[in-house]
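Data block below; observations after.
Every protein chain of the complex appears in place save one, which is left out.
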Amino acid sequence: MELVTRDPDWQSRVRASFQAQHFMTLLGAELVHLAPGAVDIELNMRAELTQQHGFFHAGATSSIADSAAGYSALSLFEAGVGVLTSEYKVNLLNPAKQSVLLARGRVVKPGRTLTIAKADVYGLDDGEQVHVATGLFTLMSVAGVKD
Amino acid sequence: MELVTRDPDWQSRVRASFQAQHFMTLLGAELVHLAPGAVDIELNMRAELTQQHGFFHAGATSSIADSAAGYSALSLFEAGVGVLTSEYKVNLLNPAKQSVLLARGRVVKPGRTLTIAKADVYGLDDGEQVHVATGLFTLMSVAGVKD
Amino acid sequence: MELVTRDPDWQSRVRASFQAQHFMTLLGAELVHLAPGAVDIELNMRAELTQQHGFFHAGATSSIADSAAGYSALSLFEAGVGVLTSEYKVNLLNPAKQSVLLARGRVVKPGRTLTIAKADVYGLDDGEQVHVATGLFTLMSVAGVKD
Partner (left out) sequence: MELVTRDPDWQSRVRASFQAQHFMTLLGAELVHLAPGAVDIELNMRAELTQQHGFFHAGATSSIADSAAGYSALSLFEAGVGVLTSEYKVNLLNPAKQSVLLARGRVVKPGRTLTIAKADVYGLDDGEQVHVATGLFTLMSVAGVKD
């Protein structure tokens, strides 16, 4: 499957939209990799992101997975078309207690109306990598929405 | 289906665990209703919780849905048994641009190892209520984990 | 939420489409209830539908759930617009070993492009009813497809 971008400014458009997601700023998430149909987001552990056992809250884990999947879709959209998450499903595979989370969003099937993407989240610690979550996402193209 | 609590202190246990979720504090979420197998969580809109169009980020919406579903399950657990989210799926139904989000977590099927719950999230604005998300959650009982 | 039909012939259109689903005939499924945004399908137990423990195969259970959800969506579509399942998620709650399965498909959120529906499947036996599955479905409107 070839993943083709449709907007020469796709990179700056994705970066600008990510910066406009105040929720990513609140979490402390960073966009660390950007390619056609592929976006990686990192998140450093801190107490504010934890659930009751001291792990990353499932909501924090899936928030960066959702943004990574959503921006992997947006990277392929025409200019002037925005992205909304229609639905997603996440399986939490291992306790997310590492010092960094890395979410890798990848387009599985691009489409005019719906784009299907997956995201895998890894916990990183001193060179070790644990697969903490995997998910499937449906992203919707929204014409006439600035993104 | 009768939903039976197994721990006389279930209410204080759920409230204490919710308060130990630093991520809920970061979001500004509040536990507003607590009954056997039923937990409601509210979240007030503020800029820090938004995505690029100014709506609640899907990650914020599903974070409170996840906690509401998880605590609806925990409310039925024996003392000394903790709860972890195994997986969930969320459909985002309408733009979440209201001034308050209310997530209602409800146990669908209690079980010794796995509990299935649903959560519906509503956006509230001046007496109007919009159904912004619905989801299904699998929660796992973890013996020997303080919660 | 008001569920409004858009085609005066919606009932005969849904029934004709169901009869054109040869897979429902292979299973032995019957459309037993039809209302705007609500479709029920029944399936009688027989050995051909079982998995290795003698229960209904999860595939059989979710096949009638999928058709019930899909037709609950189609019941609200304009004439000349077909329905396709975009994605779904099912939780299997109890062993499906009853003599009849009843799948109830209900529209949660109608939409021009995407309709979200849920389906609950019950196992029926001598007046007893067991909740064997619950699921969420995204259905897509396909213009220009006969249904």
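Just so it is clear, A, B and C label the chains in written order, and each chain counts residues from 1 on its own.
Methods note: a residue touches a chain if its C-beta (ideal position, glycine included) is under 8 Å from a C-beta of that chain, and two chains touch if they have at least 3 such contacts.
Please read all numbers here as calculations on a predicted model, not as lab measurements.
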| item | value |
| --- | --- |
| Of A:L3, A:A20, A:L93 or A:V142, the residue in touch with the unshown chain | A:L93 |
| Touch criterion as defined above, residue of C:L49, C:A73, C:L101 or C:V121 at the omitted chain | C:L49 |
| Contacts of chain A with the absent chain, listed as residue ranges | 1, 89, 91, 93-94, 108-109, 116, 118, 131, 134-136, 138 |
| Where the unshown chain meets chain C, residue by residue | 17-18, 20-27, 47-53, 57-60, 62-64, 66-67, 82, 84-92, 95, 145, 147 |
| Touching residues on chain B - with respect to the absent chain | 86-87, 89, 113-114, 116, 136, 138, 140 |
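Assume only the chains that are shown with their structure count from here on.
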| item | value |
| --- | --- |
| Angle of the C-alpha superposing rotation, chain A to chain B, to the nearest 5 degrees | 180 |
| Centroid distance [mean C-alpha coordinates] between chain C and chain B, Å | 28 |
| Chain A-chain C separation of Cα centroids, rounded to whole Å | 32 |
| Multi-partner residues of chain B (at least 2 other chains) | 89, 91 |
